[in-house]
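Entry: chain A
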Amino acid sequence: MSFFEELTHRDRVFEFLAPAPSPVDVRHGPILYLEDVSVSFDGFKAINNLNLTIDDGELRCIIGPNGAGKTTMMDIITGKTRPDTGSVWFGSRHNLLALSEPDIASLGIGRKFQKPTVFEALTVFENLELAMATDKRILPTLTAVMTAEYRERIDEVLALIGLTGLRDRPAGILSHGQKQWLEIGMLLMQKPRLLLVDEPVAGMTEQEMERTAELLTGLAGQQSVVVVEHDMGFVRSIARTVTVLHQGSVLAEGSMDEVANDPDVIRVYLGEEA
Partner candidate 1 sequence: MWLTRPLQERSTQVFLGVLFAALIAVTALHLLMPQDSALYVSAYTVTLLGKYLCYALLAVAVDLVWGYLGILSLGHGAFFALGGYAMGMYLMRQIGDRGVYGDPVLPDFMVFLNWQALPWYWHGFDMAWFAFLMVLLAPGLLALVFGFLAFRSRVTGVYLSIITQALTFALMLAFFRNEMGFGGNNGLTDFKDILGFDLRTDATRLGLFLATGIALAIGYVICRAIVVSKLGRLSVACRDAEARARFLGYRVERVQLFVFVVSAMLAGVAGALYVPQVGIINPSEFSPLFSIEIVVWVALGGRATLYGAVIGALLVNYAKTVFTGVLPDAWLFALGGLFVLVTVFLPRGIAGVLQRRRAAAGPREATA
Partner candidate 2 sequence: MSLKKHVKLGLSALALSVSLHTVAAEDPIKVGILHSLSGTMAISESTLKDTMLMLIEQQNAKGGVLGRKLEPVVVDPASNWPLFAEKARELLAKDKVDVIFGNWTSVSRKSVLPVVEELNGLLFYPVQYEGEESSENVFYTGAAPNQQAIPAVDYLMNEVGVERWVLAGTDYVYPRTTNKILETYLKAKGVSSDDIMINYTPFGHSNWQSIVADIKKFGSAGKKTAVVSTINGDANVPFYRELANQGIDAADIPVVAFSVGEQELSGIDTAPLVGHLAAWNYFMSVDNDANYDFIDAWVAYTGKEDAVTNDPMEAHYIGFNMYIEAVKKAGTTDVDAVKDAIIGVTVPNLTGGYATMMPNHHITKPVLIGEIQDNGQFSVVWETPSTVVGDAWSDYLPGSKDLISDWRKPLKCGNFNVVTGTCGGKSDVAAN
């Protein structure tokens, strides 16, 4: 029983002995690579042979009308949903379809849900503590101690997401926007190579949005970021490359302006706005 092996591996009990998670191989370009992915829920094709590549360090926005399959796509990448066909690669080494959610997460893919989900019963601090990139196996977690170094890291992030003041309050009392940030903060604690951010600015004020924009753009470069968003203004403000999903497959891809002028896109999507 794998669980017991784990208990008995003395060498794994101490973090510093634990082998570091295998690095993502991006020598051949893209960090994330979806090919001909399709999935359907009782007849309805949510994703219809979708092809998508994200380059290392890129900031990509994904837009599309409701039911275009944005969230489902995220589910597939993070291992929550298994596609019927197609392949999903993280770098050129890791086939994500073969991995479980925790594996994928520990490979360095962080995800922020559409509806902000934080551990409401725990304090902001504890939320970040749990998110911290450490040995996530049972006994190490049981015996883990809060070192000064960890505390620093957490405090950095707290400052970054502007929740230092609420450090020791239960996350349950945070406002919607604050929860969004806390969740982003948790992603940061994970030190992921790839962030999947689902509607980060929903329910945020103008200023909050700007800060979030800074935050995400700031991240891009050392980390790859995929943002799914409805708010066109926000997308414009951060977008370099935009992908338009429609009925589960890519409709158009390019800079915001290119996309905005794409006739198909205008028809199916921007049409309503323009």
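As a selection rule, all candidates are chains of the complex that A comes from, given by their letters.
The rule is short, and it goes like this: a residue touches a chain if its C-beta (ideal position, glycine included) is under 8 Å from a C-beta of that chain, and two chains touch if they have at least 3 such contacts; residues count from 1.
Because the structure is a prediction, the values reported are computed rather than measured.
**Q** Of the numbered candidates 1 or 2, which one touches chain A within this complex?
**A** 1
**Q** Of all residues in chain A, which touch candidate 1 in the complex?
**A** Per the touch definition, chain A meets candidate 1 at residues 1, 3, 6, 78, 80, 100-102, 105-106, 110-111, 113, 117-123, 126, 129-131, 136-138, 141-144, 170, 172, 186, 190.
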